[in-house]
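Sending over a structure as structure tokens; questions will come in a sec.
The complex appears here without one of its protein chains, the remainder shown in place.
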Amino acid sequence: MSTETLIPEEPEAPTNRPPSMRRVKLWLQRPYARKILILNVVIGFLLLPLAWLLLAGMNQTGAPASEIMKDIEQTVFVFTIVSIPITAFVFAVLVYSLLGWRHVTGDEPPMQDSPAIRTNRIGVILWTVSSTLLAMFLVVWGLVELAQITANSFGSIAANEQPGQKSAEIINVTGQQWVWTFEYPEHNGLTSDVLYLPLDRPVYFNVTSKDVIHNFWAVELGVKVDANPGAITQTGVTANKLGTFNVRCAELCGMHHAYMQTQIQVLEQDAFDSWVRESGGKKTS
Amino acid sequence: MARRSRLGMWFFIVADVAGTIALVISYTYLWSLNVNGGWAPPGATLTASQTNTALPTTPPTASFAVEWPFWAILLVVVAATALMWFGYRSARSGNHAGLLIGAGLSFLVTVAALVFQWIQISTFPFDAGDGAYASAVLLLCASNIFHLLLLLFLGMGIFMRARKGLIDKANWYQAQLTGYYMTWVCVAFLLGAILTTFLVVSPNTDPAIFGTFKQQ
Amino acid sequence: MSVDAAVETKTVFGSEVPQPPQHGAAGGVMRRLNFGTGLVGGIGLATIAGWVTAIITPSSASSDTFAPMEPTYVYLAVLLGWFIGFMLGMGAFVGPLRWVVGRDITHSDAEYMAGKDLGRKRYWKYTTDHKVVGIQYLIVAMLVLGFAGLLAMLIRTELGMTWTSLFTPSFYNSMIGTHGIAMIIGMIVIISGPLGNFIVPMMIGARDMAFPRLNALSLWLFVSAVPMLVSSMFMGGIQDGWSVYYPLAAQAPPGMLGYQLTIIVFAISTAVASVNLMTTILTMRAKGMTWSRTPIFVYGIFAASVMGLYAFPFFQYAQILGLSDRVFNTSFFDPLNGGSVWLYENLFWLLGHPEVYVILIPSMAVALELMPVFLRKPLFSFNFAVAGIVGVVALSGLVWAHHMYMTGWAPAANYPFMLSTELISIPVGFLVLVAIGTFWRGTAWTRLPLMAVYAVVFNKMIGGVTGVYLSDVPADQYFHGSMFVVAHFHYMLMGAGLFGAMAGIAFFFPKMTGRFLDERIGSIGLWTAFVGFQITFMSMFVAGLQGQPRRVLDFDDQFNLSNWISTIGAYVIGIGMLIFLSAIITSWRSGVLASSNPWGSKSLEWQTATPVPLENFPVLPVVTDRPYDYGVPDPYEVEFDSTDEDLTEKVGTK
Partner (left out) sequence: MKKFLVTFLTVLLGGAIVAGVGVFNAVQGEAPPVLIANVVGTKTAPSGEEMPHAELYLDVYPNSSSQVPQPETKSPINNVLLDGQPFFHPSTSLQVPSNSLVTIHFRQYDSGGTIYNPYFAKVHGTVDGKMKWNGKEVTEIKPDEVGHTFTVHQYPESTQPYFFMSIPLPMNPANAKTDKMGYPVDPQIISVTFMTGEAGSYVWNCEFPCGDLYQEFGGPMQTRGWMAGTFDVVDV
């Protein structure tokens, strides 16, 4: 191999080259610079509504019905906002390179070459720093949110110990081809094909499967975890909204995968208790 | 040409290493999980899996494999490799007889290793259906056989070509590349022997019972 | 006849070193073998093997789960018979066997295998010339992609007809599985195969690949795998998605064998091709082509080869384990007997994610390769492009488990994998920076290849941003397994990958065929496909946001609208792709003749004649400068050399 480094030798900078800040000022005075920046801002503002449209899409069937789902939507919203400027900048350059800067057609290669910009220290540094900062922000945000969601899912366990707290309702979720069954072990094994949840009360799910992999997705509650054969996965949630929501299977599980769905009924505590009584379970504490 | 071939052989070894690593991962992962108490062959250790009706009934005679054959076969393969390197050195120093002897013996010893491997597989105290341990060990042996067959091919090639005087000072590298590959195969055998010797009884003593919310 | 000394010392094809003394006669059976004999051998041996197996298998044979095993055994025998017979008939085993017995391929044989003076016939033979292999790869890859596209049309039709169900659920599932894996295989090949084989050796100034016979081997292994995949459709199909998760795959009909053997063979083909490309690039670059003078496309192909080499064996062994589960009743992925479903998921995604970059990096690289030619300016910040590619390769092996956030295999592992996954956006960002930096102030020569690059960068941005949601565990908790994921990876693999391939093919078409790709028809096809693409997958994003799971053939009314629109868009894509295909066909047959360097490019592959002579270069070139040496001094920068106070006005009034 050659002993040469990867970096192509930079052209020697002239001694009377103005300082960086001045060069930026000069750069801003170039005819295309302002146009691109304006274009960047315009496209950015055109993209901005996306942040709300995404949430509108997610909220169609009554989400968010839990803190977890709120966190998820918050994350989506923030990520959209922060990624808009850089996306808008790239789009602005694409548009301007087609409409702003010269372009030629024809069968022969253009006679006149473009400026030989081999690199641009300021531009490269700006991009690297901003993209790194962006990535770091996303990582940190993600880690914090993940920790919070984990706390929300498993807070139900902690709630058991805390005095004065409403104790957690434990539900054993069984996926099998192609139905869900929900067992309430605290109510002498009362089992149901519809998921009944008490309002504002932590619920703790044990999830497993009797045959293949399924994925227990309580859509509007933002709960999702695989139901694995031969293993028990755990999650939890506190439903804070009355209504009828969806459980869908989000992992291909065979012929009737599309039909492996059922309802979630979030009930007031007393309505939940009376349901338990009617369907043969003991009265809840 | 020699440099090219050497690079090519190294890259092929990289691919082979990745595949072997996949096998090692499978063995250790299943060993550590002991899903549904199904790692050990039934009868080897009395896990609660017997109480689990979901398990198909299997002969209670099955048990873990004996360790020493793995090491014995490893020794044989190492011998074959050493002979091949001896042959390569001879070729390098122009000693044609040495090359012939080294390559020829290496080929014969490889055949012996293949025979041993086959005997070991046919005398395992379990068959493919007896849980994850049986599966993992059998596939390790299968990959061993695959490697030995490749060695047979290479060894025969080197021997035949040596007889025709095709491997001389000009292109000794073919013997050298064979040596490289055989050395890697030794490492692969060593990995198998280590796994089957030191990772036998699963550390997970209370796996969840399949399809239920109970631990065993 | 024995070869005389004059031939011995001559440079033997593809290498400049003298050969060992030639043993054995030239000619022999291998000169009579071709694709026809391959088909005969394959079909013949398949028939015999299947027939024999059907006889010796007791029809009562069944696994311990009462599965009738006879169809399985027969189908397995047929597939293996096809594979061995086909490779035999192609003459793949001639070289190795002659090596063993010490009757090396003679010089004249080597030249014959290189297709010397064979005319069109060489495209139907086990030809070692890298240019022939490149063309063969192009044709086969386009066939595979066409097959997968056909399935895509059927899938969208089913999803569009929300008021009725056109196919049975089983057939629908097998369609999505086959569509997925066929597209993945085709996309992996479509750039590294044709352009990697045809262009790279010329680009680095070599006479051929390092191992010409391995080159042919990799191609014909790939070819032999295709019928296996298609045949599985007739054996019950692959009903488990392209990632055939176990244990669902253990319930699939025998068609699963077709998938498993396809992957096992294709992985060998990929390993062979990767070894060949890497060795070629490392050892055969022209004099003076240091790493800083190596074109970026070579870097891209090299990176793809590295990732393919270390990642594919995991996938291959996953399928081998699955095969032994099905045939020998082992229990690697059978949780009843101690197998683990997470083991399969880990092995699968250890390939699964690097494979995404195996597809993406070459397409980005070919885009960056052709931009300087059409913008008449050097590649912006070459070393950042290299750094981006190196960074992606380095991180590619550390992010696989972001496909497994929701499986619960190791909740604690989600934190590090989220970290590594979001870090990978930085090197990918470098590639985008290089792209827009090269657009910067360039005079765009708006020919088809460059216009395709605009599409690539646009789609890549959308795919990248939506990827950020999925890389983040909380957001993934909603999006995982929904249509949102499908739309995202189609933006990456199709929007960036396939459009990049179209750009590359359009760019290198004159060198490969001697004719221009028809500008008008090609552009119409490209932009039709582009528009359809946006319609299809934008509305698929919407369906995902609303919460439609993926791989469902039937769904709630609330998803109807977005699925209808998506289907219409899919038809537009189909039409666009067919138009582009017709452009390729017509231009190949009767396109405008192109000179040897029609784009006025400065890199090596364009400096040789078209059609390219057998050993590419009459004399091996010597590289004296960096690639992409286009462009005039920057007027703005020039003025700094004559700095005075009214510089500001001068620049301002420019």
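To keep things simple, chains are lettered A, B and C as they appear, and every chain counts its residues starting from 1.
In this section, contacts are C-beta pairs under 8 Å (C-beta built on N, C-alpha and C of every residue); 3 or more make two chains touch, one makes a residue touch a chain.
Remember, it's a predicted structure, so these values are computed and weren't measured experimentally.
Between the chain not shown and the residues C:100, C:150, C:390 or C:538, the one that touches is C:150.
For the chain missing from the display, the contacting residue among C:118, C:141, C:252 or C:506 is C:252, taking the whole complex into account. In the complete complex, the hidden chain is touched by one of C:57, C:290, C:586 or C:607, namely C:586.
Counting the whole complex, the residues of subunit A in touch with the unshown chain are 61, 174, 176-179, 181, 191, 193-194, 210-212, 246, 248, 254-256, 258-259, 261-263.
Where subunit C meets the chain that is not shown, the touching residues are 62-63, 65-68, 71, 150, 153-154, 157, 166-171, 234-236, 239, 247, 250-254, 334, 336, 518, 521, 552, 554-558, 574-575, 578-579, 581-583, 585-586.
To be clear about the criterion, only the chains that are shown with their structure count from here on.
Summarising the inter-chain contacts, the pair of chains with the most C-beta pairs in contact is A-C. With each centre defined as the average position of its C-alpha atoms, the distance from subunit A to subunit B rounds to 44 Å.
Each chain gets a centre from the mean of its Cα atoms; for subunit A and subunit C, those two points are 29 Å apart.
Shared interface positions of subunit A, i.e. residues touching 2 or more other chains, are given as 229-231. The multi-chain contact residues of subunit B, meaning those touching 2 or more other chains, are 35-36, 210.
If you check the complex, the residues on subunit B that touch subunit A are 35-36, 207-208, 210-213.
Put simply, subunit A touches subunit C in their complex at residues 1-2, 4-8, 14, 16-18, 26, 29-32, 54, 57-58, 60-61, 68-69, 71-72, 75-76, 79, 83, 87, 89-91, 93-94, 97-98, 101-106, 108-110, 112-120, 123-124, 127-128, 131-132, 134-135, 138-139, 141-143, 145-146, 149-150, 207, 211-213, 215, 217, 219, 222-226, 228-231, 233-235, 246, 248-259.
Per the touch definition, subunit A reaches subunit B in the complex via residues 172, 174, 185, 206, 208-210, 229-232.
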